[in-house]
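What follows is a structure written as structure tokens; I'll ask about it next.
Yeah, one chain of the complex is gone here, protein chain that is, but the others are all in their spots.
Moving on to chain A:
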Amino acid sequence: MKDNQDILLTIAATLRSFLDPLLGQPDAVDVAMYGVGLAVILGIIFGNAVILVWAERKVAGYMQSRPGPNRVGPIGLLQTVADTIKLITKEDIRPKGVDRWVWFLAPVVLFVPTLAAYAVFPFSDGLIAVDLNIGLFYFLAIASTVTIPFLMAGWASNNKYSLLGGMRSVAQMVSYEIPLVFSLVGVVMLVGSLKMSSIVEAQSGIWFVFLQPVAFLIYVIAATAETNRTPFDLVEGESEIVAGPMTEYSGMKWSLFFLAEYANLFAVSAIATTVFLGGWQPLPMPGALGEMLAAIPGWIWFAAKTYFMIFLFMWFRWTFPRFRVDQLMAFGWKVLLPLALANILVTGVGIYAYRMAIGG
């Protein structure tokens, strides 16, 4: 199975053999390869953001019976490029009275953990920057730090609406972090490992979305809230709190917030793919069709499933109206959290029942 896929792995091996005589020492080659990996991940993040901004506007357009961007380039493909140029050339305004360093660091602090989280995504069999033993835990730990820059931005802006927006976004993200993590526990119990590649390999027979449907539902809802997307986009409830913590940011600083938002969207979709949708595993089909599907490289499967999840999140965004803040809190704490805990209990009982039935 490994020989047909992974043109990317072949490229990596070729690059390594090319660097080997050039640098001499194996450690130096490793460092160089990590540098290449970092560059690739940055490329994925930026390229993705460009595509997703365009895709979101196209999806929004089509769902509202209008064409979406279609002026710049063929079918509007260069629209995001134009937007990017506009953002880069925009004046970088620093309002009077901001807490200078905290204000400056907030977008950076937001972007760095997002970048770091990409290290553990299993894009394909063997195509993973660092296959940590605690991969899932690492992702959750890194992802949970993005609440801090929101509070930093809100507080340092020296603006009461930004502060309120920041506080609200932090309250929301903290509330939904817990059901998000707990929804993944069921899968971890089934696999018995936090390693990303093990989680994907455990799904070669059946995807966990079928074994853990409730957990998948909880994950999707909590992930929507985590990425601050509609119907949970209270951070940007423009009629209530202007644009939340990023009100005072302009130009490149603002675009870093935006970039992190889309990088996060890709991240939660990638985790949903890895944990629930079988990662880079092909669609399990019997017979010749199954073989045909298995011939498609793993990273294409991974990308397809991830983009399906992203489309799902976009679909939510252009369908559902926004929650009210008290409804949001009540739903998170009184519905999702008990449901996630119950799911863990049922999974545990189920595992024991299965072992007893098997006679282990």
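Following the convention adopted for this analysis, contacts are C-beta pairs under 8 Å (C-beta built on N, C-alpha and C of every residue); 3 or more make two chains touch, one makes a residue touch a chain; residues count from 1.
As a convention for this text, contacts and distances are computed from a predicted model.
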{"item": "Missing subunit (named according to UniProt) among the choices \"Amino acid ABC transporter substrate-binding protein\", \"Proton-translocating NADH-ubiquinone oxidoreductase, 23 kd, chain i\", \"Peptidase C69\" or \"2-oxoisovalerate dehydrogenase subunit alpha\"", "value": "\"Proton-translocating NADH-ubiquinone oxidoreductase, 23 kd, chain i\""}
{"item": "Residue among A:26, A:67, A:97 or A:192 that touches the chain left out of view", "value": "A:67"}
{"item": "Omitted-chain contact residue, chosen from A:18, A:101, A:210 or A:315", "value": "A:315"}
{"item": "Residues belonging to chain A that touch the chain removed from view", "value": "59, 61-67, 70, 315-316, 318-320"}
